[in-house]
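Only a single protein chain was left out; the remaining protein chains are all shown in position.
Let's turn to subunit A:
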Amino acid sequence: MATIRVCSALTAVAKRSSHGVLRNYLQLRQSSSGALCTPGQWQLVSAVCLQRQPIITAEKTELEQQYADMMAQMELETSLLSDQELRAIEDKAIEAKRKQQEENETGEGEVEGARVTALDLEDAWEAEAKQFTPAARITEADEKNDQRSVERRLDKPLVLLVKQTLGDKSHWVFPQGPRQEGESMRQAAERVLQNLCGQQVGAQFLGNAPCGFHQYRFPPKASIGTGAKVFFYKAWYKEGDVIPDKENSTDYMWVTFDELSDHCSRPYLKSIGNFLVDL
């Protein structure tokens, strides 16, 4: 499956990037430092939607397979003969001529140099091809249904969910954390990913602009503010194991978009669904 190489200069188009717009918003708000803010304030939170893109192409559906077969047949019928096919025809002609000479019993017996026939070549190629075994489409992780493995569903995009305690309850969410003083939302997202998922995880962030938004209110009793506004940043997973730090994130799993509804709350799913695309 193709990976897209993006040169590092592109990830740093931060001269007058969209974080400038958010900076202005923050200045208007006069928010205080760190996670705590006075009541009546919204906490700004960055979240990372870390996606492991599909590694193999998906299987064709029945209709797609039928159509593909039909198109291949039509193309074969309207195409010209390839070198291999022409060679096979030549072989047949030579064979017929040789048989005719034998029947006529000319006795001269012109033995031509051993000609490598088209069929011989095909046999040799088939033998060579048999030596190659392609990797399995359904991996061990699929069989064990190991949701912590990145090698799970190779034909589908996987997304990282992390079990975080927000308030008093623990939720399955994308790794999120509040923005701290002096950093942009994108920098906050990168920091959150490193802190919650370990230093080993390599991710390619796509641009400085967030791809989605979600907001939720805090319980009024807690008096840590009105609520939180979560900005999602998309990143492509490159390499590395996820090692959750036990303070903030207790567990993690890699799930497909269909399996998200098993773990996430409905309002959260609604916000996520706006930017998660599985075509």
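Convention: a contact is a pair of C-beta atoms (placed from the backbone, for glycine too) under 8 Å apart; a residue touches a chain by one contact, two chains touch by 3 or more; residues count from 1.
In the analysis below, contacts and distances are computed from a predicted model.
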Chain not present in the shown complex, as UniProt names it (candidates "Pyruvate dehydrogenase E1 component subunit alpha", "Small ribosomal subunit protein uS10 domain-containing protein", "DNA/RNA-binding protein Alba-like domain-containing protein" or "glutathione transferase"): "Small ribosomal subunit protein uS10 domain-containing protein"
From A:Q43, A:N208 or A:N248, residue that would touch the chain that is not displayed: A:N208
Which residue of A:T57, A:Q84 or A:N274 touches the chain not shown here: A:T57
Contact footprint on subunit A, counting only the chain that is left out: 1-7, 9-10, 13, 15-18, 53, 57, 206-209, 211, 234, 236, 277, 279
